[in-house]
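A single protein chain has been omitted; all remaining protein chains appear in their positions.
Up next is chain A:
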């Protein structure tokens, strides 16, 4: 009795071992290409976002002291913009440039850099975490996004703030989006100043979004226009951001 079941178990174990080996050697890549399996993994992405939102509430990201600022701040992604209009503005210190705020707002705005500097400012020393794994600490200054959105006045259908950028990466314009929870978070600012100096081109002059509880690719550089939308579908490939469209990065980048 035991010997019989032992034999079948022996075969079962052999099959299990062979199956495991096969899975490891090629199965993972096959699963990686399977739409069904990917949607299962993406389901976990939604769970991850909801759990983080539940745990963090409206908590603030840690703010550091001046002594903690890192000796270097790596610049990643686009390090510059080729667009002729942008280059002309850059040469004039963005004196004649204005941020456009439109979409689902009561009052579309054109906000010159001087107007953004004239709004109440928030200064924060925070850690920037790249999705690749590195971190840098820098000091950022600018108006809260909430103040800019309050001036424009959101229509009730508005759900997302989309940031259209001047840089083009691999042939596609860069853009990013956040929902209103992050848009109205006190540390979400439109930074024009970094480490006590105007933002350089490498770091996204004239304006860079800071959304401190998410990874670096959400912090759009070279922000030209903020569009309020009801949905992300219908915009480029519909995933809410350049890297989300191009590589399948998570739209919510809290981890």
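Here is the rule we use: contacts are C-beta pairs under 8 Å (C-beta built on N, C-alpha and C of every residue); 3 or more make two chains touch, one makes a residue touch a chain; residues count from 1.
Heads up, the rule we're going with is that contacts and distances are computed from a predicted model.
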Suppose you had to identify the omitted chain by its UniProt name; would it be "Phosphate-specific transport system accessory protein PhoU", "Nucleoside ABC transporter membrane protein", "Thiosulfate reductase cytochrome b subunit" or "ATP synthase F(0) sector subunit c"? "Thiosulfate reductase cytochrome b subunit"
Touching the hidden chain in the complete assembly: which of A:55, A:84 or A:197 does that? A:55
Please pick, from A:40, A:66, A:155 or A:233, the residue that touches the omitted chain in the full complex. A:40
Residues on chain A that touch the omitted chain in the whole complex? 6, 9-10, 12-13, 16, 24, 28-29, 32, 38, 40-45, 47-48, 52, 55-57, 59-62, 64, 68, 70-74, 127, 129-137, 212-215, 243, 247-250, 254-255
